[in-house]
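All protein chains but one are shown in place.
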Amino acid sequence: MPNSQSPITNVLAERYASPAMKAIWSPEGRILIERDYWIAVMKGQRELGLNIPVKAIKAYEKVKGNIDLASIDARERICLHDVKARIDEFSALAGYEYIHVGMTSRDLTENVEQLQVLRALELVRTKVVAALNKISERAVEYRTLMITGRTHNVPAQATTMGKRLAMGGQELLIAIDRLHDLVERYPARGLKGAVGTQLDQQTLFEGDAKKVLQLEEKIVEHLGFKRSLKNVGQVYPRSLDLDTVTALEQISSAAANMTNTIRLMAGQGLMTEGFLKGQVGSSAMPHKVNCRSSERVHGFCTLLKGYAAMASGLVGDQWNEGDVSCSVVRRVMLPDSFYAIDGLLEAYITVLGNMGVFEEAIAAENAVQLPFLATTSILMESVKAGAGREVAHEAIKEAALEASKFIRQGRGQEADLIGLLAKDERIPLGLKELQAIIGNSKRFIGAAPQQVDQFKREVAKWVKKFPEATKVKPGRML
Amino acid sequence: MPNSQSPITNVLAERYASPAMKAIWSPEGRILIERDYWIAVMKGQRELGLNIPVKAIKAYEKVKGNIDLASIDARERICLHDVKARIDEFSALAGYEYIHVGMTSRDLTENVEQLQVLRALELVRTKVVAALNKISERAVEYRTLMITGRTHNVPAQATTMGKRLAMGGQELLIAIDRLHDLVERYPARGLKGAVGTQLDQQTLFEGDAKKVLQLEEKIVEHLGFKRSLKNVGQVYPRSLDLDTVTALEQISSAAANMTNTIRLMAGQGLMTEGFLKGQVGSSAMPHKVNCRSSERVHGFCTLLKGYAAMASGLVGDQWNEGDVSCSVVRRVMLPDSFYAIDGLLEAYITVLGNMGVFEEAIAAENAVQLPFLATTSILMESVKAGAGREVAHEAIKEAALEASKFIRQGRGQEADLIGLLAKDERIPLGLKELQAIIGNSKRFIGAAPQQVDQFKREVAKWVKKFPEATKVKPGRML
Amino acid sequence: MPNSQSPITNVLAERYASPAMKAIWSPEGRILIERDYWIAVMKGQRELGLNIPVKAIKAYEKVKGNIDLASIDARERICLHDVKARIDEFSALAGYEYIHVGMTSRDLTENVEQLQVLRALELVRTKVVAALNKISERAVEYRTLMITGRTHNVPAQATTMGKRLAMGGQELLIAIDRLHDLVERYPARGLKGAVGTQLDQQTLFEGDAKKVLQLEEKIVEHLGFKRSLKNVGQVYPRSLDLDTVTALEQISSAAANMTNTIRLMAGQGLMTEGFLKGQVGSSAMPHKVNCRSSERVHGFCTLLKGYAAMASGLVGDQWNEGDVSCSVVRRVMLPDSFYAIDGLLEAYITVLGNMGVFEEAIAAENAVQLPFLATTSILMESVKAGAGREVAHEAIKEAALEASKFIRQGRGQEADLIGLLAKDERIPLGLKELQAIIGNSKRFIGAAPQQVDQFKREVAKWVKKFPEATKVKPGRML
Partner (left out) sequence: MPNSQSPITNVLAERYASPAMKAIWSPEGRILIERDYWIAVMKGQRELGLNIPVKAIKAYEKVKGNIDLASIDARERICLHDVKARIDEFSALAGYEYIHVGMTSRDLTENVEQLQVLRALELVRTKVVAALNKISERAVEYRTLMITGRTHNVPAQATTMGKRLAMGGQELLIAIDRLHDLVERYPARGLKGAVGTQLDQQTLFEGDAKKVLQLEEKIVEHLGFKRSLKNVGQVYPRSLDLDTVTALEQISSAAANMTNTIRLMAGQGLMTEGFLKGQVGSSAMPHKVNCRSSERVHGFCTLLKGYAAMASGLVGDQWNEGDVSCSVVRRVMLPDSFYAIDGLLEAYITVLGNMGVFEEAIAAENAVQLPFLATTSILMESVKAGAGREVAHEAIKEAALEASKFIRQGRGQEADLIGLLAKDERIPLGLKELQAIIGNSKRFIGAAPQQVDQFKREVAKWVKKFPEATKVKPGRML
């Protein structure tokens, strides 16, 4: 046994997440949201006629930042009820007893947790816009840089590096559409009582159902929700957590697909995700430059699949008006999935900023592959020049296989496909004409640059809507 | 070995799904969508100046319904390319060769599969509205029928059967909000060529990028998509499939939570999901009335968790401009998840229509539980009448435990909690006053009826928007 | 923003896991295992001829318990390499530099993590035996206590409470068979070098492959593994983590299925999971006794489904000789899944110890249900006494429905099925004969008691094998 033992920390929070995300989910952050919520309820109750003195509310407001976890913990060990311990602490600090009136524990905890989710979703939205903005910059930078596009991981047709980045960005645009929709419609459970009938608030307002509705509306609006649910039991439907966590997973997909391709390109010596200042590579293998951050993005994506599976586990699992079989799951799943997406976005934005493209190596690959990528054009020109389509197709195929063999046999990278075709009688084009086709290779990238422009315009709209995104700076990677 | 072997059928399609859903995903249904798509492309190409005769288009239109799977299969066994086989078949039927010009296989298959998804999502939306409508009817029917609400599966506070149904309906309202948003923004991949650069269509229109854009817009609009993606590779991002399948899973949650509660209530003899005409229960145990359809809803929900996990498996798994490692997954996951949600909705709507509530048994449970459910009110009235809060609380708790013991010891269901309290000197209320509190039990249901009304109004909006939902009739359960 | 922020702790570790499990996975615990491992390697290398002084090894052994996380952290911030920081710290403490010779980082970390897994699996095995032992005790206690068995959540046939517990235990017996098999064959990766070829150790021993093999065997055996893998790359295959985590999930199933049934029985007033001393129920609803620990078991099971999904995410995801895209996943998944199963077993063993069965309430349910459960026997006796089978079946079915209606209509619990049958002319049995059948109800439990005995014997074998299980005492639930 070790000679001492410190508390075991949450590795996602402490190693990967940003201070802003930690502030939402930390015990202190949660208590602050909770106290804000209690204050909002008191204010609403006062406005609707309950006898709560203004100076009591002010007293609570004054001490809301005094958060002493040890004191709360000591209270819980006596009363064995976590919510009661936090009520007592806050009231003792304020010197009044006006919070939590007519409320059950779930009237507090459900809404507080939803506020954490909502604020965390908004933070994620900002960072996704920041990532889009960075992709847009880099896509514009490489708007016309021709690369060898690949399907099935083998050379297919030409595209541009900018377009490849915009392709990754397109997936993120789909994901932010969904995320934004979720934020806009994310509903609070509201003040509904133990089984959702609002009995206790009705009793408090002596049966005045209108006031109960007004109170809820005030609070919901004050907290920043756009709406509340009208028919709930003890809890809000847990499929809303599935909606939340899979929205994060969808974002992670867009990042992981792009970093997969970065890892593949790095493996072919075409680019690097960038070296962090001071980073030490392998001590045994000093020549290595590893895509560690890109791999990490992939890892976070895998974690989010797991948290989505936990959310799936809560789906269709409610009995009657609800119970707490979901409690331990949500204690883990909600913060940890947000730490994971936050860590992912930190890593992804870092990679987007630091990555470097080796243009000469790319050009060298293009030079090898271009004759192959041009075979469709050669076929069309041969037919125009009088060749039979099937005959020309066969000739080109034979030559392509012969040229591939040359490379595979290690005889060099410059397989002379053009030379082979020029010599082939079935092809009515001479060396010059064939070279002219290859020479006109700029055409091969099709509409890629215009697609990048289109992407840039779509991103600009999001940046205009959320200008705070331009200030996002990822922290230093560990 | 058996003496013969018929083709193995898809159990979800053949045993549970409706004809309308099967028509979308069957081989014949797919070919029909595919042929519509080819015709739309031809028309667009003709309008933009390509030389395609009107009578050729008419010829294709005339034969599009002649679907001979065996003939297509025979062609595939010769050319070993499934798309080519279907091109050849359609052109042979029409007597022309004008389809698939300037297209790669993925220009066809991606968009056709997306059309299947879009149409299936629309069908699901209609059925969800039908389910909501049915819930609304039943919730109104039982708007004020008091039941014993439960949390942690034990009696908590009163609610109404109508409110309990509306609570299940609320979750479905959240799910349809998401589903509707998805349908409205669901984007087509469009005509983008082998690596997404539109090179081949550009070549076809001799570099006229504007015409290429126009062609895509025409087709996308014609097919019913609201928009298309601008930056893709060979494929559309697979996280869009995650969006789709988890939207279905979210719907399934709302149904499964409700049917869980039906199973629980049936176990307590409070209701039945209804007996299908002609249904035979257990042959060995003739007294049994099993919630088989409710259990089936739960099963479909579990299936959808699995299909969502498959979609998760595709997330973050793309290399470069794409490959076919997702092919076999999507061949299974897409149709099967739609068959599952379709079977679920068939079963759920059936249960909602056939279920019966045993009002007397519910009343009997209420009679047993009411004194317990009233303890909060008794406490408040005792304090008003001069008792100390802590003293009264202790007295009530003791009496409640004593009364519970009476029931647990099997001495009867009518534990005399009221009698015990009336005799307790710490409680300043007499038997009559206590009985008056219980007698005023209608108040215990709080705002439940008004919440049902609110639910009804929200459902009515959806039904108005999608009136075809009122015509949905589930098929006979197997 | 809160006015201070302490490190965010791991809620699973700090709130639910036992000290023994935390000791394996805490930073200190890991460092201790790591130092043991380095010492084992040094000893092996020395025995095989490398020049490592005995007093150096002793010096390392002497300081291995001096674990100063802050000092290690300070070192890492300078050299930016976590393994190097820990090497430097340990060597500085010892005053020698003999550890990690000829090793790469993965030669350390892979084996250390596997040791953590192996020791955690062994701890889980002990606790599963403890749970089995507790189930066995309770099953024997209720060996012949007849209860109303249910399928589809409605009364089906009689069984005993002991048998119901043994049924839950049976599933755990299957799970421990698998777990035990896994522990026995769990293989170490071993000392294999950067890509698995053992190049560096070969160089160290000047090409002597035999010594390299011997070294590995010594270390593997010393650490408690039964074998090592012979062909690996940088890492051991991650599907071994799937094997591990799903073995834990399988255990959780056995517990969650049993606690589901406890929650159902509690909902019917037939039993309680027990009240923890000092536990406060609902402050608003003092009559409630909630199955919180049973619900928590269900929650842990759901968490494990999520961790299993993370393990699934690592499956089939290796490239070449390996990379670190799994790193962040395993940092979370491995400890957290073990904390979860540990918390689950703590809760489950507590419930098994504290639960109470309300025998009178059970008897009351049996009294209501017995006539229904006896219908099969009545049918058989009627036929023996001369009735036509179909006629008698119809008569019984009608009477059963009539009697059910009586209960459902709230007219009482004692539906007079027997009386109805006695009056029915189609049934050739009189009231006495019918009562005799019901009176002989002990027979209805079939082989349930003998099955319990069989279960007891099987559990006894495990307890004999792992006698330390009898000393397991769960900590206090929070």
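By written order: A, B and C. Residues from 1 in each chain.
What we mean here is this: contacts are C-beta pairs under 8 Å (C-beta built on N, C-alpha and C of every residue); 3 or more make two chains touch, one makes a residue touch a chain.
Computed from a predicted structure; not experimentally measured.
> May I ask which residue of A:A20, A:A40, A:V101 or A:I407 touches the chain that does not appear here?
A:I407
> Would you indicate which residue among C:S6, C:S71 or C:T197 is in contact with the undisplayed chain?
If we include the chain that is not displayed, C:T197 is the one touching it.
> From the list B:D88, B:D336, B:E365 or B:E381, which touches the chain that is not on show?
Residue touching the chain left out of view: B:D336.
> Which listed residue, C:R178, C:R331, C:K397 or C:R426, touches the chain dropped from view?
C:R178
> With the missing chain put back, which residues of chain B would touch it? List them for me.
Interface residues of chain B facing the absent chain: 1-16, 22-23, 25-29, 31-32, 65-67, 69, 79-81, 84, 104-105, 194, 200, 263, 278-280, 282-285, 290, 292, 295-296, 298-300, 302-303, 305-310, 312-314, 317, 319, 323-329, 331-333, 336, 343.
> For chain C, which positions touch the chain that isn't shown here?
So the residues of chain C touching the missing chain come out as 149-153, 156-159, 163-164, 166-167, 169-171, 174-175, 177-178, 181-182, 185, 187, 193-200, 202-203, 207, 209, 212, 229-234, 237-240, 242-243, 246, 249-250, 252-257, 260-261, 264, 298, 301-302, 305, 308-309, 312-313, 315-324, 376-377, 380, 443-448, 450-452, 454-455, 458.
> By the contact definition given up top, give the residues of chain A that touch the hidden chain.
Answer for chain A: residues 150-157, 263-264, 266-269, 282, 284-292, 295, 309, 312-313, 358, 360-361, 363-364, 372, 375-376, 393, 396-397, 400-401, 404, 407-411, 413 touch the chain left out.
Please note the rule applied: only the chains that are shown with their structure count from here on.
> Could you classify the chain A-chain B contact as same or different, where same means more than half of all interface residue numbers appear on both copies?
Same, since most residue numbers here occur in both copies.
> Taking each chain's centre as the mean of its CA atoms, how far is chain A from chain C in angstrom?
33
> How many angstrom lie between the CA centroids of chain A and chain B, rounded to a whole number?
Chain centroid spacing, chain A to chain B, equals 26 Å.
> Would you mind listing the residues of chain B that make contact with two or more other chains?
In chain B, the residues touching two or more other chains are 150-153, 156-157, 264, 309, 312-313, 376.
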